[in-house]
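Only one protein chain is missing; all other protein chains are in place.
Chain IDs A and B follow the sequence of writing; residue 1 opens each chain.
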Amino acid sequence: MSELLLNIKDLKVGYRVYKGLLRVLNGVNIEIYKGERVGIVGETGSGKTTIARSILRILPKAAKIFDGKVLFEDKDVLTMSKPEVSLLRRQQISMIFQDPTAALNPVSTIGSIMSDVIGYSYTAEGSRVKPSQIREMAINALRLASLPAPERILASYPFQLSGGMRQRVFIAMALATPRSLVIADEPTTNLDVTIQDQILRLIKRLIDEKHTSLILISHSLDVVSEMTDRVYMTYGGTVVEQANTRDLFENPYHPYSRALLSCIPRLSGGGFGSGIPGQMVDYLAAPRGCRFSPRCPKALPVCRTEAPPLVETEPGHKVACFLFSEKQGS
Amino acid sequence: MEIFLDSIKNSIYKFSRNKVSIIGFFMVAMVIIVAIFAPLLAPYPKAAGAFIDFSNASKPPSRAHFFGTDVVGRDILSRVMFAFRGALIMGLGVIAAIVPFGVLVGLFAGYYYGTWIDTVVMRITDIFVTLPALLLALAVASFGRPSLFNSMMAVAFAWWPFYARLTYSMASSVRNETFVKAAQTIGAHKAHIIFKEILPNCLAPIFTKMALEIGWVILVGATLSFVGLGEQPPTAALGTMVSDGAQYLPAQWWISLFPALAICFMILAFNLLGDGVKSMLSTEVL
Partner (left out) sequence: MSLPSWLAKRLGEAVIVLVGLSILLFCITRILPGDPARIALGPRVPESAVEDLRKQMNLDKPLPTQYFLWVKGVLRGDFGMSLLSRRAVVTDIKAYFPATLEEVILAAILQFAGGIGLGILAAKYADTWLDGIVRVVAYLGIATPSFVWGIVLLLLLGYWIPILPIQGRISPNVTPPPHITGMFTVDSLLTGKLGVLWDSLKHLILPALALALAPMSQAARLLRSSMCDDMEADHVYAMRAYGVPENRILTKYLARLAFIPAISVMSLDAGSLFASAFVVESVFNFPGLSRFGMQAILNKDLNSIAGILLLVGVLFVLIIILADLIVAYLDPRTRLQQRG
């Protein structure tokens, strides 16, 4: 496999709320290689966005990082100096937000937002770029994102565009300057069903053209299976299983993955799946052992007291479940 | 029951999250206690009225008179303590009088949204808000014999439209909510809809505004008494004490300055408390 680009090691992040501390991420490990498209799948509230925001160090004020590293090309983002982080944000990693309406300043024109984004991406190199060049780049980027009349869009305010157009603008912004990694956090969740597919195809096309790595965060198994090479399945702030996308979908090991995959209605499969009984993890009082254990149909006594380690069951396929680690051990 | 207790706990938490609002709570409590028990607590209760002791006139602050004495020898601390009474009556009385009236007007105008009732009522309040409330109160207070009651009437006259407008804007949006439509569909009585369906959903911002504005009403009241339109001598009134003392600046600065600081203390107390109430009633998720 090619070079390692991003390596998240044992990341633990929580949020302070008035009732106490929400321990959301509980030792997350993720590796992203150059040119790879990786999916992070999980239900709403499983800590996916927290992972994304940790990578760029843009966590909300209430968040607290307990432990772990986010190594980008072997440098820890979490301990970088401010100028280094700025450089990282301006030139290396960009992010497409879940809700383009909320993520674009409502009283600024697209042009003024984009010129800041593009302009700062280049000022970091020390070479000053003329406003006309920045504008040219912005127009190019919008055109690449299949937006008609880019000049008019630059002069528009976000509320004058449709939701799909706003997300295209965001994608254009994320890829207007060369990047080594793009993080797309649920890029289609807030859009009409009819245009979700177009937006995903656009992301895929641009990522391929620019040879950029992609982290796609989604709760939709469909989206991830179409878009990614490799998948991390998360539950309650932990990675429960990771594998090549095909492997994971065809041969899931973890009881949670299996349950989730069985929820997808199949034409040939006898109707709907059974769903997963029980409720999402309460982060104030998360289970001590495996976080899925209270809902797991196959939970062993050990699952309630110890967190299962991530073990490789097949080359490239890892799962955090005692059902499989015991098999290996015996 | 548990939910009820939990919501009380939650409210107390929200209130106390703003540390200064606890300070405000104790400051307000202090002002109220001092005002109620002024005759017992004041070092020189006689100073509250027409009392003259020229041998002690214009004494600077000392151990005997913490705030000094005024030109006729009355203890200023004692007078300040008694003057809290008038200021409290002003702040609480005016709010208690105008809120029910303003809210009622706003509710009806909001319920009859889009009809002539709505138009007439709201145009009237439009007119009131084209003048600063303080100015309107000053003008109205000047007619009639100056007194605490008279100045309260003047402030109330200038202030009620703001509550009418707030309630109106709440009510006119709440009336379109599904639960109101549902009540109408099953033929609920108008009074039921207005008071049981619409009103409860307007209360949080009204209470917040009330809590935040008591201090402001006290401020306007003090201003009226400063120009001589409030409580009349010999009864102690903070504004009057400040303006009377102003003639003796800078030599006898304490005559004017301590009552002035007492005004600030009182307004600050209610403002801090108001902020606590505001965060208590906010729907913000924690």
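The definition used in the following text is that a contact is a pair of C-beta atoms (placed from the backbone, for glycine too) under 8 Å apart; a residue touches a chain by one contact, two chains touch by 3 or more.
This is a predicted model, so every value here is computed, not measured.
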| item | value |
| --- | --- |
| Contact list for the unshown chain, restricted to visible chains | A, B |
| Per the touch definition above, residue among B:208, B:235 or B:271 touching the missing chain | B:271 |
| Selected residue (touches chain absent from view) among A:141, A:173 or A:217 | A:173 |
| Absent-chain contact - pick from B:78, B:150 or B:223 | B:223 |
| Contacting the left-out chain in the complete assembly, out of B:151, B:208 or B:256 | B:256 |
| Residues of chain A (touch criterion as defined above) contacting the omitted chain | 53, 56, 58, 60-61, 85-91, 94-95, 97, 99, 102-109, 112-113, 116-117, 120-121, 124, 157, 159-160, 173 |
| Missing-partner contacts on chain B, residue numbers | 20, 123-124, 126-128, 130-136, 138-140, 142-144, 215, 219, 222-223, 226-229, 239, 242-243, 246, 249-250, 253, 256-257, 260-261, 263-265, 267-268, 271-272 |
